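Every protein chain but one is kept in place in this view of the complex.
Each chain gets a letter, A, B and C, in the order it is written, and its residues are counted from 1.
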Amino acid sequence: MTFIAKPKLRHPELQRNKHGFTRRDYEGAVSTLCAGCGHDSISAAIIQACYELELPPHRVAKLSGIGCSSKTPTYFLGNAHGFNSVHGRMPSVLTGANLANRDLIYLGVSGDGDSASIGLGQFAHILRRGVNMVYIVENNGVYGLTKGQFSATADRGSKSKRGVENHSASIDLVMLAIELGATYVARGFSGDKSQLVPLIKGAISHRGAAFIDCISPCIAFNNHSGSTKGFDYVREHNEAVNFLDVMTPRDEITADYAPGSVQEIKQHDGTVLRLRKISEDYDVHDRVAAMHYLQKSKAAGDIVTGVLHVDPESPDLHDTLGTVSAPLNSLGKKELCPGKSAIDKFNAARR
Amino acid sequence: MTFIAKPKLRHPELQRNKHGFTRRDYEGAVSTLCAGCGHDSISAAIIQACYELELPPHRVAKLSGIGCSSKTPTYFLGNAHGFNSVHGRMPSVLTGANLANRDLIYLGVSGDGDSASIGLGQFAHILRRGVNMVYIVENNGVYGLTKGQFSATADRGSKSKRGVENHSASIDLVMLAIELGATYVARGFSGDKSQLVPLIKGAISHRGAAFIDCISPCIAFNNHSGSTKGFDYVREHNEAVNFLDVMTPRDEITADYAPGSVQEIKQHDGTVLRLRKISEDYDVHDRVAAMHYLQKSKAAGDIVTGVLHVDPESPDLHDTLGTVSAPLNSLGKKELCPGKSAIDKFNAARR
Amino acid sequence: MPERKINNFVIKFANVNGSGSASANKLFARSILRMGVPVSARNIFPSNIQGLPTWYEVRVSEKGHLGSRGGVDIMVAMNAQSWNQDQLDIESGGYLIYDSSRPVPASKFRTDITVIGIPITDICNREFKDPRQRQLFRNMVYLGALSSLLAIDIAEVERLIQEQFSSKEALVSPNVQALHFGMDYAAEHFDCPIGFRVKRSSSVGSKIFIDGNSAAALGCVYGGATVAAWYPITPSSSLAESYEKFCKTYRHDHDTGRNSFASIQAEDELASIGMVIGASWNGARAFTCTSGPGISLMQEFIGLAYFAEIPAVIFDVQRGGPSTGMPTRTQQSDILSCAYASHGDTKQILLIPSDPKECFDFGYQAFDFAEKFQTPVFVMSDLDIGMNDHLTDPLEWNDEITYDRGKILSKESLDELAQFGRYLDVDGDGVPYRTLPGTHPSKGAFFTRGTSRDRYAKYSESGVDYQDNMQRLQRKFEQLRTQLPAAIIEEGKTKASIGVIYYGSTEPAMKEALQYLEEDGVSLDSMRIRAFPFGDEVSEFIDSYDRVFLVEQNRDAQMKSLLVSECNVDPNRITSILHYNGSPITARFIRSEITQSLDALKPSRKRKSISQKS
Partner (left out) sequence: MPERKINNFVIKFANVNGSGSASANKLFARSILRMGVPVSARNIFPSNIQGLPTWYEVRVSEKGHLGSRGGVDIMVAMNAQSWNQDQLDIESGGYLIYDSSRPVPASKFRTDITVIGIPITDICNREFKDPRQRQLFRNMVYLGALSSLLAIDIAEVERLIQEQFSSKEALVSPNVQALHFGMDYAAEHFDCPIGFRVKRSSSVGSKIFIDGNSAAALGCVYGGATVAAWYPITPSSSLAESYEKFCKTYRHDHDTGRNSFASIQAEDELASIGMVIGASWNGARAFTCTSGPGISLMQEFIGLAYFAEIPAVIFDVQRGGPSTGMPTRTQQSDILSCAYASHGDTKQILLIPSDPKECFDFGYQAFDFAEKFQTPVFVMSDLDIGMNDHLTDPLEWNDEITYDRGKILSKESLDELAQFGRYLDVDGDGVPYRTLPGTHPSKGAFFTRGTSRDRYAKYSESGVDYQDNMQRLQRKFEQLRTQLPAAIIEEGKTKASIGVIYYGSTEPAMKEALQYLEEDGVSLDSMRIRAFPFGDEVSEFIDSYDRVFLVEQNRDAQMKSLLVSECNVDPNRITSILHYNGSPITARFIRSEITQSLDALKPSRKRKSISQKS
């Protein structure tokens, strides 16, 4: 944590994007996390992604649960409304918010304790409902804020800072997300911003339930040897399956690639995800094959990163509910209330 | 429901097993479920399995949540203690019970609403902890007791009795169970008792977290055309991958099979699971391959049944906790209380 | 024949659940209503789907006494399982109507009642081929027989059948046929009508016959609720299901095929209240409905909504507690767990309707209160009101009514504002201003949280900030209590020195009891509490009497606890009348308890648990 406030003055030459915002407009309050915490890098990546996509910051709603990770929405997009809800229950709050106004961009931030332990049920159900959002788990394998207990994503056999071994099977959120029906699933690493920023951009441009499992080492409690979520360990075992470029409709598409080495996925909003393959036999479209690949790699000890599954065509929750295109929160008595004549008929039918 | 009580008199020739129990000793109260409900067949299969294994009925503890399915423990093993807990929370109660006395046999019965909706988190965590038990979900794709709402295992696209279509992704409990680390996973069908009884016997003889997803049609609310959990539909799409014989240590092993067509798995207690393969390329040991097979079959619309995964060697929760071999609930003050001398030392160290 | 048997009796149908009797029984009740005679009907059903005993009790009351009366005059005993007990329940001089197809030895019948056998099964087997029809039409046969026996106008029944099957025309004539088989058999074999009977009247007036859950659901539609999130639980599921049904009528655009509502069956109650909070935070009117176990599960989230000041509407259709308790029985036992829901210092708004009409009214008003005061609002219904059809005043709506969205700042007002502080008490009423996400590019954004914070919604661990906020919340509740529905006070015929307080579904029984007591020479003034926190009229009422009774349908006198601790009332001045066996309270019970108590009660200072009556 740096407690000296950033200078308030804007650099006159800070570049402005089409909405007139500079990069600073995407920032938030000063972080109070530990210096070097992986979570801060994710906040920076979110800022970068939103800036590059030129989103109007106030059209984003940031929601989270409880934990160090869940504190981070205060540290980016200061002009967006935020909601630090209760432990493990961000998904339901986000679902409700999304129902009320389908026109905002929903960004859910959570931790591995928040999502894989107390919140596992809500995690599962928001994905299977296809809520249009980006759901990021800042995954450090421990409970940071309560001082370093194992979380459910800690690998079996990994050791705590005090040397205690974890015996329970670990929960692999990426596998669950694909199994449960998430339509954009990726894994990133807070230590690799160049990979992470496009993953977030891709998630934002996706319509439907987008999930990113972002390994994010906890400097204070889970960065020792014996941990499988520390910087060194993750760097060593990181196996990226592809590299993502996100091209919005107005980007010019220039680069030329050898046939087969690139997969292009057109998203609902016209954005194109261009995946440069690193692993030849990985196909993000084929859910079954992707899961198989992930399982094999996991068994071999690799941490697979990149875009892991995309289905750009699935309906989102509003589609399946058939809600009107205007946000529900914009409707007034005129649109909603059947009025006196209807009630008279209603009464008549009940005599 | 048949409200005429069964005759109380015992047939003099009823066979007795080694503990002196007849089949009737494994029965329970008269069922109050709808006539023809799949759940009643599962109760019958449980009775049969326990009888065949010659378990002392009172050494079983039956636990459940809330729902028609969760009522069934009243209808079998009348001499065993039962616990109808609260909705979706049977797993934690069972875990606690298991911790208190490792020597009983724990049988958890639940429904798809109970386990896949409100109870999904507890379902996941009891499996990953490796609690030694049999966990049966009586899966009918609906909430029976509250009158026919979709549950989270209802398939996407399937139709309710009133014709409404389900839009959310369905939760596949078998896939989740394997993914989460259950060490015995099977799927049965209440309409096929000859398959189900050995599946239950295998589960009971397994040490560790054994899970059975048992499709169990709801006559009242989910047996119409358009349902994918009705008797006809399941019969049509049922694809068994193997047939199980459970041989306890005292059974003589006789039959002879062509090499490769049979897989024998020795369980911790000496029981042998003999799997006669129906699908050649299904290997219950290979977790990753099994999941892949299941996913492919599911995508093809098949309902795969049989023993789907077994790992007979995994430690159970008591192993990982290193608890003493005597049940914790049998320890008294002598074993548990450090006594006065220890407290005097304790005080001294805090001055 | 004594006049008191005309339009004044209780008939009970003993059936097997899942056998299709419900709709025939409802036809019975409605046909009497169509004759202008008030009825109340109560379904007594097991927590089971098929095969167990279920009862439908209809009270016919020219005087409009609509509470449960207790006792049965005519038992239609269609269930062998409950036969013995059913026969015992008949009051002396009453009637037993049964299916005489299988002979029953005379010794099996009580001798102080009249026994009427109709060979229902035989008739059906003779007249119908299809086994399902043989089963279903048994209900129509006894309905036909009853019209003869009780002098119900068969034309009314036929009309109702026609209306009911308007979309399945083919079903009308076999139903009517079955009806006539029963009617004719009874007319031929018995002296019709019997003692108890129905006589056309005009006492129903413009009243309608509706269950509280439907009425509440319509209230949600009228109140502009666009988001419903719920989890099935008896007795509240039908509220959510009715909301969906009404929305399909009133909120579905047939041209575009689009809906101006969203109803989500959540994965559990924690998720449903979470969704409601998320939607309300984002400016939609949202509600959930549940019962006791759900209320327990929602506690953490309710505390968040109280503390972060987010509107939320929660219908608690109360059932018998604690725990899973008696899921199909009625009680008023969630008062404390709602009023003080969640850990820490909290206080919640309760609205307590007494009938379906008020379920509708409080249903739509709840959204105004929730948004105006930015806090959860509970509508405390119960199984008796919610799941039974009641004769109630017609629902009223006035097109002048507008939605009071409370203090929400628009983009324009934000533009004009020098500085926005989410938790500033600008107006001195404790109610701060809020903004909705996405409103303004640079002003009004804030962070909502369940932790302590300063007036600008910035995280703060300062005790001063915390206390400042907690005191503002206290001020908010202090001022809002006078804006909630006031208690309704009614005076007895003569100047009374005794008051009686009651609430919710106790109303019809209470009103009837007051009338009896008046007849006994005991005049009481009464007050029906309709909301918590209490308005001033509540403590003023208590102050005005030497002795006050408080009638509740729970064991622990929960409303009394609230009253004594919130109104600084001496608990010794309040005598509890407690009914909590799961059946609706009756006028008989209240009358007898009050009478006994007046005889015996002296002001004393005994422990509550001893002095309470049950």
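Definition applied: a residue touches a chain if its C-beta (ideal position, glycine included) is under 8 Å from a C-beta of that chain, and two chains touch if they have at least 3 such contacts.
Everything numeric in this text was worked out from a predicted model, so none of it was measured.
*Asks:* From the list C:274, C:321 or C:504, pick the residue that touches the absent chain.
*Replies:* Candidates C:274, C:321 or C:504; residue touching the omitted chain: C:321.
*Asks:* Can you work out which residue in B:14, B:100 or B:299 touches the chain that's missing from view?
*Replies:* B:100
*Asks:* Touching the hidden chain in the complete assembly: which of C:8, C:31 or C:346 does that?
*Replies:* Touching the chain that is not displayed is residue C:346.
*Asks:* Just name the one of C:106, C:418 or C:464 that touches the chain not displayed here.
*Replies:* C:464
*Asks:* Could you tell me which of B:86, B:175 or B:219 touches the chain that is not displayed?
*Replies:* Of the candidates B:86, B:175 or B:219, B:86 is in touch with the missing chain.
*Asks:* At which residues does subunit A meet the chain that is not included here?
*Replies:* That gives, for subunit A, the contact residues 1, 3, 32-35, 66, 68, 84, 86-88, 113, 117-118, 120, 143-147, 149-150, 152, 220.
*Asks:* For subunit B, which residues touch the unseen chain?
*Replies:* Subunit B touches the missing chain through residues 19, 56-59, 61, 63, 73-74, 78-86, 89, 91-101, 103-104, 121-122, 124-125, 129, 318, 321-325, 328-329, 331-333, 335-340, 342-343, 346-347, 350-351.
*Asks:* In the complete complex, the non-displayed chain touches which residues of subunit C?
*Replies:* 46-47, 292-293, 295-297, 299-300, 303-304, 306-308, 320-329, 331, 333-334, 336-337, 340, 342-347, 449-452, 461, 463-464, 466-467, 470-471, 474, 477-478, 539, 543, 554-558, 560-561, 564-572, 580-583, 605-611, 614
The rule is simple: only the chains that are shown with their structure count from here on.
*Asks:* Using mean CA coordinates as chain centres, what's the subunit A-subunit C distance in Å?
*Replies:* 43
*Asks:* Compute the distance, rounded to whole Å, between the mean C-alpha positions of subunit B and subunit C.
*Replies:* Computed value for the inter-centroid distance: 40 Å.
*Asks:* For subunit A and subunit B, let me know how many angstrom lie between their CA-based centres, rounded off.
*Replies:* The answer is 35 Å.
*Asks:* Which positions in subunit C touch two or more other chains at once?
*Replies:* 267-268
*Asks:* If a residue has to touch 2 or more other chains to count, which residues of subunit A qualify?
*Replies:* 121, 124-125, 129, 321
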